[in-house]
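With one protein chain withheld, the remaining protein chains of the complex are depicted in position.
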Amino acid sequence: MRTSKQYLEKLAGMRKNIYLNGEVIGRDHPVVIKRSKAIQVTFDMVDDPEFKDLLTATSHITGKTINRFTHIHQTPDDLLKKQEMTRKLCNLTGGCIQRCMGIDAMNALSVATKNADIRHGTNYYERWLKYLEYFQENDLVVSCAQTDAKGDRRFRPGEQPDPDQYVHVVERRDDGVVVRGAKLHNTMSPYADEIIVVPTRALKKTEKDYAIAFAIPADTEGIYLIGREACFSHRQPGMEAPIADYGDIESFTVFDNVFVPNERIFLNGETDIGGGLALFFALYHRHSYCGCKPGVSDVIMGATSLIADYLGIEKMDHVKEKLAELVSVAELVYAAGIAASVKSTKAASGTQIPNVIFANVGRRHAGHNIYHEYNTLCDIAGGLPATLPLSSEYNSPVVGDFVRKYVTRREGVSPENHYRAAHLASDLLTSEFATILQVAGVHGGGSPIMEDIAIMGSYDFEAKKKLAKYLAGIKEG
Amino acid sequence: MRTSKQYLEKLAGMRKNIYLNGEVIGRDHPVVIKRSKAIQVTFDMVDDPEFKDLLTATSHITGKTINRFTHIHQTPDDLLKKQEMTRKLCNLTGGCIQRCMGIDAMNALSVATKNADIRHGTNYYERWLKYLEYFQENDLVVSCAQTDAKGDRRFRPGEQPDPDQYVHVVERRDDGVVVRGAKLHNTMSPYADEIIVVPTRALKKTEKDYAIAFAIPADTEGIYLIGREACFSHRQPGMEAPIADYGDIESFTVFDNVFVPNERIFLNGETDIGGGLALFFALYHRHSYCGCKPGVSDVIMGATSLIADYLGIEKMDHVKEKLAELVSVAELVYAAGIAASVKSTKAASGTQIPNVIFANVGRRHAGHNIYHEYNTLCDIAGGLPATLPLSSEYNSPVVGDFVRKYVTRREGVSPENHYRAAHLASDLLTSEFATILQVAGVHGGGSPIMEDIAIMGSYDFEAKKKLAKYLAGIKEG
Amino acid sequence: MRTSKQYLEKLAGMRKNIYLNGEVIGRDHPVVIKRSKAIQVTFDMVDDPEFKDLLTATSHITGKTINRFTHIHQTPDDLLKKQEMTRKLCNLTGGCIQRCMGIDAMNALSVATKNADIRHGTNYYERWLKYLEYFQENDLVVSCAQTDAKGDRRFRPGEQPDPDQYVHVVERRDDGVVVRGAKLHNTMSPYADEIIVVPTRALKKTEKDYAIAFAIPADTEGIYLIGREACFSHRQPGMEAPIADYGDIESFTVFDNVFVPNERIFLNGETDIGGGLALFFALYHRHSYCGCKPGVSDVIMGATSLIADYLGIEKMDHVKEKLAELVSVAELVYAAGIAASVKSTKAASGTQIPNVIFANVGRRHAGHNIYHEYNTLCDIAGGLPATLPLSSEYNSPVVGDFVRKYVTRREGVSPENHYRAAHLASDLLTSEFATILQVAGVHGGGSPIMEDIAIMGSYDFEAKKKLAKYLAGIKEG
Partner (left out) sequence: MRTSKQYLEKLAGMRKNIYLNGEVIGRDHPVVIKRSKAIQVTFDMVDDPEFKDLLTATSHITGKTINRFTHIHQTPDDLLKKQEMTRKLCNLTGGCIQRCMGIDAMNALSVATKNADIRHGTNYYERWLKYLEYFQENDLVVSCAQTDAKGDRRFRPGEQPDPDQYVHVVERRDDGVVVRGAKLHNTMSPYADEIIVVPTRALKKTEKDYAIAFAIPADTEGIYLIGREACFSHRQPGMEAPIADYGDIESFTVFDNVFVPNERIFLNGETDIGGGLALFFALYHRHSYCGCKPGVSDVIMGATSLIADYLGIEKMDHVKEKLAELVSVAELVYAAGIAASVKSTKAASGTQIPNVIFANVGRRHAGHNIYHEYNTLCDIAGGLPATLPLSSEYNSPVVGDFVRKYVTRREGVSPENHYRAAHLASDLLTSEFATILQVAGVHGGGSPIMEDIAIMGSYDFEAKKKLAKYLAGIKEG
């Protein structure tokens, strides 16, 4: 297993292909190092007594101890541990651990490549196993690029006026393929070792060029990472806090005629498997959301209950009811993840697959409630998060005393702690990274309407209709 | 294990103490026999291949095969099976299996009697074990009477102007106690073998007389069962259907100076244990709700999807979204029950206790959504459930053809099946028993505000505050 | 203006064509007289000081004082008064005044017939004016039959395998037309003087036969009223109460080759006007809902706050919050009706037309919240409405004392009043007529999805997009 130092050293040696704030920068740029902090945590906590058991696993192919973010789930317990690990790590970072995509993509590939081989006689699974060994050995950090630009929503991939609106193969060679297009909304691509590309949707037989999946170093020639940075905001000298360390860089990941060698191609033209792969990745990612979203809720609940405590209103009925509602959202989502783990099944490859219905109702409930949770924090915290003077005023020799005096609520809590609690609420309600977490809370892993589609595609309504017919005395039809 | 025939025979021999529709009746009265149909199902399905494994268990005290409704849960799997059994049986009865209270009360007593013995050096557990043997041997059907009349809500039990507003001990003898008061909202007491009484709330030290728990035959001298019948409605000759078999009798269960012998007393004056017993019963019952409420949802989903199918609107977006919402409610509640089972713990008595938080967020979610689910059925079914002519008109030689013609929606489905499907919606939306299920869906096992209280009493908010402090950089306080 | 005595006398003379509970009955049948009680109120209150100004109006064609239920709105104030009258009368009847359809249909016809004449050179408006004079002179009670059976929802009227699934002209004669089909969900048709038929939806040019509107006596040869009765339930001797007087009869209204004379035809083949007429009736009816639904809410709020008072919990925070929510639903809907009145416009005929957007958002909000309001009453009232013993037990010499004792909550309120309050909650939560009001609350006047359609068809989104473009600096496109 790597250390975060080794991780950063490897990043430093990569080709500069990050475009941010008008510059092209490398991964040794201070902004990239700073924003990769959440990923660093996944290396740093490996030996922590509280995390050791969660954050490591035993490779089913080598028997070695590996970082769980590189593990292929073999049992329901593996799924339960991944979920718990995700929640706890998200606590540490104030909301998103960012490394889940890699593990989710690799597990999905383990299932889909085997399915492809069984159905089509290909040998993707073997290829992928070799890559897995390299992946585990090098403790890789991977961004999974799924969402295409998609152009005009009324048209399928093969019907777009601009064919590049979905990533596709533009040239087939003996030693590999050349691809073009762009994947959007890629969190942490700028500080990933590699990028895994999977299809974004079900495909028709005529859309072979879009049935492409592969893994490739993030600085490969022809890849442009067009970034946008976000962070928890406004922390100034003298008021530093752990939450301010976290943020991210999102990217448009452009593939401008990128060559992918054969050994890194895990699907190439099997359109029937392509849609399945898209769904498997979504399924694993939704199961991860059943861990990370409760982790975000923990942060919101923590801030809400702390402020209620500092305001002296913790025992008021309406406050308790709102806190109970926050608990309910978090724990229903978490329960759905547990149920999805416990009721999981085994793929042909031996990989454990979470239950589709439970994972989807969990992610869906999270997606429907994310704004509501922030609303609740806002409700309890009052107007202060929006009007809190910055630390330049908190520390001002002229008005600092006023700020300290008027942010103080109850005796026994220092002005600084009052200020820090209000600042945390401000970080969570008015910072750009918090809004990114809101948008991600709705859309990351598929928005609620995508879960509706998954549910409607898998749920056994015929059994329910049969039940209704029985109760109604309907014999047939 | 008994058969339903044996069950009914035993009922027939009991003292007449049911007051219904201006009469005093015995348990051989046709109304009682008819309304006990759900209970009969719990005997009848024991040998059914689909139910056998769920509906039987091995007694941990005798090793005999017993009906699971008399089993004390020993493992997480026992809890999972009870939950699944409950859901499936509720499907058969159109909504409520009615026998869960007995098992929930017995499991709660198994925990609380042992706890009392440990803390107070009493021997309730041994007494209770003897009763358990009798209970399992005779495959008893028990109503658990918990909710007191409660009088003026502003006063505690010991402060009520009328002390009988909570069931309490009015006389202590060498051979037992005499109790007075009434328990309300007791489903199926009129066709239960016995009644188990437990406290309804936490008690002060001065409220010893209210810390009383016992089991007693339902026809004991001094017990008056003041009933109210409800059924799925309007089924008339020529339009019978299984759902019409089901309904219930609720009762005010009055204890007018009832003598309880020592061997049937499981708590007597230990106020600190009394509140715990109330909570344990509620906890087991809320876990049962995580099975039965999805069972009710199944019936609503079945009727909704069947009607959507018959109307030819099943593929419309807004219909699919509403069906997905129904699935989401049902499966989140069910997932919470699974998580409560998987994350259960062992009591001192060896009994398996469901996780408090998961059981409560599950029951709470069900309670918050029950009316909404009926609303959704109403939404899809349109106005017809409220205006459907009765079967006297369906079968009328003059206007029957009109009814059959104008309830027909799409080709390939017979007029009768159209009519039966609409009638089922009518049963579910406009019958008295359906409204009883709505009220029970809100209040049965404790209304959502009771779950809020349970959640706020158990959830580790200090850990969440600690997290918030860490992220905010707050060192202490 | 008529009296209710005169109204009932006229009904008594009509042909027997009501099919109910296996019989054919006339309007002198006790069930019909009893169920027409709400209509009787609209005659009885005309001279009541509190209602006089609301319940009468001055005819714009004759200058005579008329019952407002026969008035054509000439000013915004007319609309405000109709709305207020509706709310107050619904209070008296516990939920639905039932006579609004007539006035809503007549106002819609006043607009549509004039529009037809302007566009097509017809003379429907003159015909209709003559009918209006007769209508006002005789103070008629009218049921408006709009909703067709509609058969397979995937097909338009002209495409149905069974053409009778929409009421349509089957023969055209010199002196009139013959129609066939059925209108469903017709509240109070069995005790209406006449029936007004209007189209149910927009029509294509090829669907001329479906573009038919007319008024006709309810006992005309060929009309079959297939009824279903509902009432607030369980009131027994010794526990009578005003709410128990009310209920209704819904009907399938079948037109089996019914002849309509020319002077009663107000639209015949003008498909472009047909859709407009359907919308105008819906619009007036939705405006009426902005009066009646707050009236229903008043009843729910009254029962909820009375019970909270009797329970002694009126001052608890969560109770106050729930009551405030009930107020908010009622008054937002009422405010929408006020805004629709104030922002109304004048039709070519001089009739005042409510604002489409406000009337629709009001009705929509009511429809989305109706089940939620009953849920709130249930929440506060507890389990008692579902388990309250009937008055046969309340009055029993054996157990009556127990019932009286254990329904009593706080001192200062008699057992009877406690019982009556709980019984009211039971009437509102578990009676068939209450469930009819729930279904009507969702679907009556068009379900929320119909309001969505009306809103999306009328709202000026282009202006909003223009605003967005301005703010975004988008110059064109």
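For reference, chains read A, B and C in written order, and residue numbers begin at 1 within each chain.
By our rule, a contact is a pair of C-beta atoms (placed from the backbone, for glycine too) under 8 Å apart; a residue touches a chain by one contact, two chains touch by 3 or more.
Keep in mind that this is a model prediction, so the values were computed, not measured.
Enquirer: What shown chains does the left-out chain touch?
Expert: A, B, C
Enquirer: Looking at A:S233, A:S414 or A:S458, which residue reaches the missing chain?
Expert: A:S233
Enquirer: Would you indicate which residue among C:A303, C:I370, C:A386 or C:V399 is in contact with the undisplayed chain?
Expert: Here the residue in touch with the unshown chain is C:A303.
Enquirer: With respect to the chain omitted from the figure, which of C:K10, C:K34, C:R153 or C:K343 is a touching residue?
Expert: The single option touching the absent chain is C:K343.
Enquirer: Would you indicate which residue among A:G312, A:G350 or A:G457 is in contact with the undisplayed chain?
Expert: Answer from the full complex: A:G312 touches the omitted chain.
Enquirer: Applying the definition given at the start, please give the residues of chain C touching the unseen chain.
Expert: Against the missing chain, chain C presents residues 91, 94, 239-243, 298-299, 301-303, 305-306, 309, 320-321, 323-324, 327-328, 331-332, 334-336, 338-340, 342-343, 357-358, 361-362, 364-365, 412-414, 417, 420-421, 423-424, 449, 451-452, 455-456, 459, 461, 464-474, 476-477.
Enquirer: Go through chain B and note every residue touching the omitted chain.
Expert: With respect to the unshown chain, the touching residues of chain B are 316-318, 321.
Enquirer: When the complex is taken as a whole, what residues of chain A touch the one chain not shown?
Expert: 19-22, 24, 147, 149-154, 161-162, 164-165, 182, 184-186, 224, 226-228, 230, 233, 250-252, 254, 256, 311-313, 318, 370-372, 374-375, 378-379, 382-390, 392-393, 396, 398-399, 402-403, 405-411, 429-432, 434-436, 438-440, 442-444, 447-449
Here, only the chains that are shown with their structure count from here on.
Enquirer: Angle of the rotation mapping chain A onto its copy chain C, from a C-alpha fit, rounded to a multiple of 5 degrees, please.
Expert: 180
Enquirer: For the copies chain B and chain C, give the interface type as same if over half of its residue numbers appear on both sides, and as different if under half do.
Expert: Both copies touch with mostly the same residues.
Enquirer: So, what's the distance in Å between the C-alpha centres of chain C and chain A?
Expert: 51
Enquirer: So which stretches of chain A touch two or more other chains?
Expert: 321
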